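Only a single protein chain was left out; the remaining protein chains are all shown in position.
A and B label the chains in the order they appear, each numbered from 1.
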Amino acid sequence: MPAITPQTFKKRSFVYHKLSAKHYTEIAGAAVSIHSVVEPQATVSLCDLSNLPRTGFRGLKAAQHLLSVGLPIPAKPNQAEKSANGELVLRLSQKEFWILANTNCEQSGYSKIDNLLNTTVPKEQCFALYCQDSHAWLLLTGEYLGKIMAKLCGVDLSSEAFPLGSIAQTSAGRINIIVVHHHFNGQPCFSLLCDSAAAEYLWDSLCDAMQEFKGKERGLLALTNS
Amino acid sequence: MSRLNSPAGLLINRRRRISFCFEGKQFEGLAGDTLASALAANDQWLMSRSFKYHRPRGPLTMAGQDANTLVQLEGEPNVLADKIEIAKGLIATGQNCNGSLADDSDAFLGHFSRFMPVGFYYRSFYKMPFSKYKDSWKYWEPTIRRKAGLGELDLTFKPQYYDKEYLFYDVVVVGSGPAGLSAAITSAEAGARVLLVEEQPILGGSLTYHRFDQEGLVADVLRVRLLAEVAQNQRIKVFTKASCNGWFTDNYLPVIQGNRMFKVRAKECIVASGSFEQHVVFRNNDLPGIMMSSAAMRLMKHYAVKPGQSAVVLTGNDDGYFTALELDDQGTDVAAVIDMRENKDIHSNELKTILADRKIDLFTGHTVYEAMASKGNKKVIGVEVRAITGQGTVNNKGFKIACDLVCMSAGYMPVYQLLCQAGAQLSYDDVASEFSLNKLPAHLHIAGSVNATHALSAVLTDGKRAAIIALNNIGLALDQPVPNVECQRKVNFHWPIFSHPKGKDFVDFDEDLQAKDIVNATRLGYRDIQLVKRFSTVGMGPSQGRHSALPTARLVADSTDRNMTQTGVTTARPPFSPEKLAHLAGRIFTPYRRTTMHRRHLALGAKMMPAGNWQRPAFYGHEKDRDQCMHRESVQVRTKVGIIDVSTLGGIELRGPDSAEFMNRIFCYTFLKQPVGKTRYAVLTNEQGVVIDDGVSCRISDEHFYVTATTSGVDNVYRDMMRWNTQWRLDVDITNVTSAFSAVNLAGPDARKVLELLVKDTDLSPEAFPYLAYREGQVVDIPARFLRVGFVGELAYEIHVPSRYGEALWDVLLEAGRAFDIRPFGIETQRLLRLEKGHIIVSQDTDSMSHPAELSLDWAVNRKKPFFVGRRSIDILQAQPQTRKLVGFKLAKDFNIDDKPKEGHLVLADNHLTSKITGNITSCEFSPTLDMIIGLAFVGIHQCAVGNTVYIKVDSGALILADVVKLPFYDPDNLRQQI
Partner (left out) sequence: MKIINCPLNGPRNISEFVHGGEVREMPNPTTCTDKEWADYVFYSNNIAGIVTEWWLHAPSGYWFIAVRHTVSDEVIRTFDASELFNQRIDFYMLDSVEAPL
């Protein structure tokens, strides 16, 4: 069986041309980098999760729809909450919710997102959003999260001002971005969601900002297993 | 190289010697030395030449606050020698000298100063009478610039890495003197997160160099105690060698340290920036060896450098006495203390007594009237002292004292720059002879000598006071009472200006301005201080009026019979201290957007061009082959099949029961009855009735529309839609899906054949999927939306797919199209193809006045429906006679392509070059298919009939003739797109 490359599948990440990873695996019908050369002293890493499933709903009945499939509803806009299965529910306004797949689960776990889209969507007041395609998803992990973002973003994202479960819809490096503070493998991390067409720009900007902290690109499995 | 004994020399490390080179000569200094202190330790006092008269200059402040020590480093001009630390192998030279610093052959200019008043160069050389050069300034300017130049740029420099970072603090304290330290400690102890910003390498401000008591013990003891408290407090972050260069709204503070600019946001900001010691204006007050008292103190206490062998201290306050004591302690012979105050105004008898005890002569009510210099004005060798008889006047006779050091203490000027940027006002207190600051904005506070508080104990309390007020604002003050601060200590002498008939009594050292230059400016009618500045250039030099603002204000007030509060000082703008453009630029944030097919375009040799922040292929091939590439690509589309990436097209989804009603209100045409599965051209006007965007509306279901918008227009269209519906509250969900879809237009007679190879679930036959229909299906296994559109005038399918599939879509289409010789085409080619069809591009063929009728788009406007955004304005416009119209034109077959008119060229009413302008060219291109030059142009309403000749004025000034023709140019019956 030939090795999986970023172009093996028709679904492709928005930043795969920037990745230096040599090895990929299939997740949800797309190639996800499994590891890159990781230097042991790397304290910060950046990982492309654009190919992991995610979706969103907006409308007066969006919250009801999420509840009906057993997802939690964060109490206020700009808060995130993990579901029992590890999906991350983002509340972006009173009536807009995004759901990001569990970054750390078995293959079968990813189908949950598809179920959300396919089965029980209410006929009115609940509109599926296009965040799988309109937005890229990058994951910043390790120390200095706030300090790295402080080189790009005018909102205080230090852990005191931006505690776990917070969301900031803001501007970083002069593009719009959604920053989510959550846990990955028990460690704090930021999920960054940006315009998919500007993903390569954000990737470059983050790599540049990470340099000072010896940040490196990593694959999803390398992160999961570290 | 001898140095004073410890504890003098706070900043130096005596064990590390460092050699460096200045003016081609080797010197040795100690680690921690600035270039200026190391040179002074080597008895090299001449460091630069002045701007205009090339006078020798030496250290004035020893704190980086003056231009007297500007030197040239290798690769970097205009470096302050009293700020830059020496490093091994540092090579510096003087700048602004002709020859060497010591032997500047332009120094003769000083003798001509009488003939070179303010504005001399410009007024004399700008239009020189009898000059054979018409524009004589152009001829003289380079020479004059050389004489009055600053350093030299290294044009081969390598860019360095500069960076920016945001910081967030509860309290930011600017300045770490006693007031700043006190404020920072008080704030941190109450629980605030504090940033303490200090320009110097160590904390302490005046505590590091000033002497506050006879024994000279208080400052050190206090500094050590306060610094220990700072060090122990985790909540205080300290930045040294950092400059807070501005104050912007809501305490947004740019702080520069090294190669990084920190953009600091403070909830509360306390400015304890201190004050600048002021000089005395007397003849030759600029000679090397004449410096601020504080500069001599800094030389001793910071660098253990003895500032001279024999000193005269010229003072107007008690601080000069302390300087005299320190000099005496450190082995400098103090020849005399000259106090400008009358004996009765000197309140400290103790100080007089202690001078007497040390056998230091004291002359009260006297001043230095003139300083004497060694040959070439290179060093002060003595002063002439005279009794003061009135404001700025002295006795006819005086006496001379030999010395090699003069220390001046005329008083202090608050470091008001940041505060005035914040809108604070300066008012002058005639009793204290001092400016004070008031009307500060909320959340900005001042403490210490910038707040006209000078006694040490009062300064400490003032820091605490400011901190408690700030803490109260953020709910951290813990019920501490706000202490009362009183300080009666007077530090400013009211008129330390002693004009000399022979001049050289400098007010502004940077710009070589003398007292009479300022007075003369007021006599020429420049009464306003801002005009005095612009005429005389006072305060425009690198030190930005730190020492010239106060004497200038005094001189202007006096000669215009106003008080100083009325005169004021010139506006202080950021930056506070010089900053590099690299600091402002930082890392470059120039966002770019790429479609998912970007790499494929590059691989095919596309010439990319920007479209907004997108990158798009203009055509495929080399830039120099533009016309051939476009020719080839356009013929390909007309005869076979081509493909263009249209992912940048805007996309907006409207869903919900009111989506059709919403479409109907936003766009001009009617959409309530648009059939499902059909597309419809949609024109968007603003409230003025001007066409601002267009696109294609697809009705996916009764309650679901997908509308395209132009690449550059979609963000505004989406915002407008959101705002309208915030007001209308229709039941519709609006989503900008521009980036969610990648799209191509597959166009040409063979387009269907290509698509048939890949699409199995949708009937592509013309009967099942006719022109202007909308379908959904799969390209292989990629979910897709298909739009049959006619923008380029051939059989064409726009294929929109979720962006994650964009690159794969391109790949499969090119692979399948290979059998039909498929070729990609770029947007330049697309523009040509649509021009052949007479289709407009909004914003290229329209302007900010174009209403639908002018564009012959009346058919796309429904004026029978109750409302759409531009409706009422269009009604009003249509009721008036139309003045112009967009028409198609062609040029004669044999017209030379290189001379074709350009966009923006004017259309005239008549065949005279002077006749009325009636319109302009909006598009013009050579069409290989039609073998002629065609275009679109606005023409006068009387010129618009088909067959008319219009006159176009081109770059060369010539008139060319064009014929108005019927649109479209190509395939007039629109048969090809409907195949």
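The rule we apply is simple: a residue touches a chain if its C-beta (ideal position, glycine included) is under 8 Å from a C-beta of that chain, and two chains touch if they have at least 3 such contacts.
Everything quoted here is computed from the prediction, not taken from an experiment.
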* Asked: Quick one: which of B:366, B:445, B:871 or B:900 touches the chain that's been left out?
  -> B:871
* For the chain that's not shown, point to the residue among A:8, A:25, A:169 or A:211 touching it. => A:169
* To do: Return the single residue from A:43, A:78 or A:158 that touches the missing chain.
  => A:78
* Structure fact -> On chain B, the omitted chain is touched by residues 248-250, 252, 265, 661, 665, 672, 687-688, 718-719, 722-723, 726-730, 736, 865-867, 871-873, 876
* Kindly note down the residues of chain A that lie in touch with the hidden chain. => 77-78, 92-93, 154-155, 168-171, 176-178
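One rule holds in what follows: only the chains that are shown with their structure count from here on.
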* To do: Compute the distance, rounded to whole Å, between the mean C-alpha positions of chain A and chain B.
  => 35
* **For the chain A and chain B complex, residues of the former touching the latter** => 7, 9-14, 17, 30, 50-51, 58-59, 124-125, 127, 129-130, 132-135, 147, 150-154, 156, 158, 161, 173-175, 195-198, 200-201, 205, 208-209, 212
* chain A-touching residues of chain B, taken from the complex the two chains share -> 163-168, 263, 265, 587, 589-596, 599, 614, 647, 653, 655-657, 733, 735-741, 780-782, 802-808
